[in-house]
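Only a single protein chain was left out; the remaining protein chains are all shown in position.
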Amino acid sequence: MLELRKDIFADERDDNLKEIGKGTQRQDMLGHVTGTSSYFNDHKLQGMLHLKVVRSTQAHARIRRIDTAEAERSAGVRRIIRGADVPVNLNTLLSLINFGKDDEPSLAVDKVRYKGEPVVAIVADSEREAFEAIAKVRIDYEPLPAVFDVEDALKPGAPVVNETYPKNTFTYHETYDHQRLRFGDADAALATADHVLEQRYQMSPIEHAPTETNGAIAAPDTNGRFVVYTSTQALFFSVDTCAKILDVPSNTFHFIGGTVGGGFGGKVDTLTEPLAILGAMLTGKPVRYVFGREEEMQYGPPRGAERIYIKDGVMRDGRIVARKILAYFDSGAYTRLSSYAAVKCAAHLPGPYTIPNVYGDVYCVFTNRTPATAMRGFGVTAMDFAIECQMDKLAHLINMDPMEFRILNAYRDGDMKAHRREAKNTALIECVQVAAEKAKWPLREEFKRASSRKDGGGSRAVIPPTPADASRARPTAPAQQRTSYDRLPPTVTREPPREPPPPVPPPPSPRPPAPSHGATRFSSVFGTRRR
Amino acid sequence: MSKIPLQFRHNGRDVAIFVDGGTNLLVALRELIGDMTPKFGCGQGGCGTCSVLIDGELHLSCLTLAETVAGRSVETLDGMKQGPNLHPLQRAFADNFAAQCGYCTPGMLMAAKALLDRNPSPSRDEVIEAISGNICRCTGYEPIINAILAAAGGRVSA
């Protein structure tokens, strides 16, 4: 059961609150238990038509010819929609905040870039008739070499997945092909560390599998407007995306949503609304476009795959002195939100630990896989998995208790984080202490007494000298060291990147007392906290 | 196009509709009768959110050919309330926070009702078995199990 620990940071809070810490009923609970909560699909509209899409059977192919003649004549078909019918048939979700280039069509025109990409949309009187017409669409493909692995996609001569990004990497600030973090001199610290541990981690794509599949119903309203019932998790985002794709002012639409049958990040991509509205525009009828379950699982955007290399230097006394990370985010064939995930990931390095030398390269890579999107902590989740696996292995390597090892290396208030911001409102030490207590895991007294508010700052607040990178050349994947955790022999045996000789890193020093700010601090995550 | 006439009992009321050949019961209930309480989740028998009772027995409406319920009794969540009052299961679900997005709730409640109608005092394992064909993706199984046990234990009143 839920337990609110009021003893921790008690002096920082006003516990005389009306809502926090008290049970309260959800406002939508009565609707849920009576079945009257209204989801997008719970609308029966007179004369509603059904939209289904013809999906690419190829992972990567040029489209030579699309023949819809027989499908046009199929019973019940009201309209066949092709790429040329979409007013602005190229978009990227985050263009609404000026982040990234338009790279994804609503309906593929000259090329398909992943298996399942929509090519033609069919609007018919019934789902059955739409399915029958789909079977009659002929698409002549010229298969192209496909790439499914992030590191393969970065090799010279790899197939270009998405011509908007010819290097198969997202472009940041119109210049950079990855996110880079440099703090101190990781290579120098690794050279003098008592132990170095290098590991490779990998996460497959993960489907959100919401119980309600993605979908939308669009219907002509009065005054030339369209009412849109949608499963979107990001209603205003979807409104503006539709306005852009359909080239009309956003007040053309009356979006109705909010009650969503599970989203978890998988319903922000605005995949069904533009075509449903376009279908309604072209037929003058209400049009529903809802994913079947196989569509949702196969072609609904997943949490993207990631591959991560971590190389850590650790001293016998337990201090981590260097952490070097190389991460690849598999965006699939188009950008969606992986570009942003890579930024989040870089900002998260090296995890909630104070490490004086950190080096990170994070790539957002295009492959011929289903485009990936948001999902619960995306950008951080797989990296945290990798970092925490690594923490356990490091603790084992130096024969230290894994909980105490985390407390020893945890960031504390006043420490300098690798992206040059002071650590504030830290609470990892207390989390580990409570977790140990709950698990009846013994901690030594000095670790029980540790506090996020003690012993931070001072020399731990120093920004170390940081050597500039010699070149903009992309480092290759680091060589794999065999350790007791490896069951299979290593397969990657490439040279690690060469860097210029670094200056000597600042020596780790004993922890001075925490600085006394005596001021109110603000964190965008945790709010105001009194010191 | 020829339509097939179909009559059955829907939550205690006689209904008559015309269906296309091959129409499933879920579509018939939602689009022809207007009972939106059973939901589409998969169309494959994997999620359970379209669960209804046919002659008191739990069935998946998306896998039921509509015309096979001719002359039979179909119960959905829409018929669960007792007059203006919530059914004890509905009350227990609300009190135990057994719904989050709410999309699996109609199927969960029907599966729970199918259990309690036959076995008023189920064990925890029997409850788990009874909802084993129903998927909740907001991972709320524990509160759902607790809610069903609470309703069975009479700890909540109608």
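Points worth noting:
Order as written gives the chain letters A and B; numbering starts at 1 within each chain.
FYI, a residue touches a chain if its C-beta (ideal position, glycine included) is under 8 Å from a C-beta of that chain, and two chains touch if they have at least 3 such contacts.
Rule of thumb we're sticking to: contacts and distances are computed from a predicted model.
Chosen from "ABC transporter permease", "Aspartyl/glutamyl-tRNA(Asn/Gln) amidotransferase subunit C", "FAD binding domain-containing protein" or "Cytochrome b", the protein name that UniProt gives for the omitted chain reads "FAD binding domain-containing protein". Touch with the chain omitted from the figure is made, among A:49, A:134, A:242 or A:310, by A:134.
When the missing chain is restored to the complex, the residue among A:52, A:208 or A:307 that touches it is A:52. Taking the complete complex into account, B:45 is the one of B:5, B:45, B:120 or B:153 that touches the chain left out. Seen from chain B, the chain kept out of the figure touches residues 1, 4, 20-22, 24, 43-45, 48, 51, 57-60, 62-65, 67-68, 111, 114-115, 128-134. Against the chain not displayed here, chain A makes contact via residues 52, 75, 126-132, 134-135, 292-294.
FYI, only the chains that are shown with their structure count from here on.
If each chain is reduced to the centroid of its CA atoms, chain A and chain B end up 36 Å from each other. Interface residues of chain A, counted against chain B in their complex, comprise 25-26, 28-39, 41-42, 44, 126, 128, 208-213, 259-264, 290, 292-293. Of all the residues in chain B, the ones that touch chain A in their complex are 20, 22, 30-31, 34, 36-37, 39-44, 46-47, 49, 76-78, 80-81, 86, 90-91, 93-94, 97, 99, 101-106, 109, 135-138.
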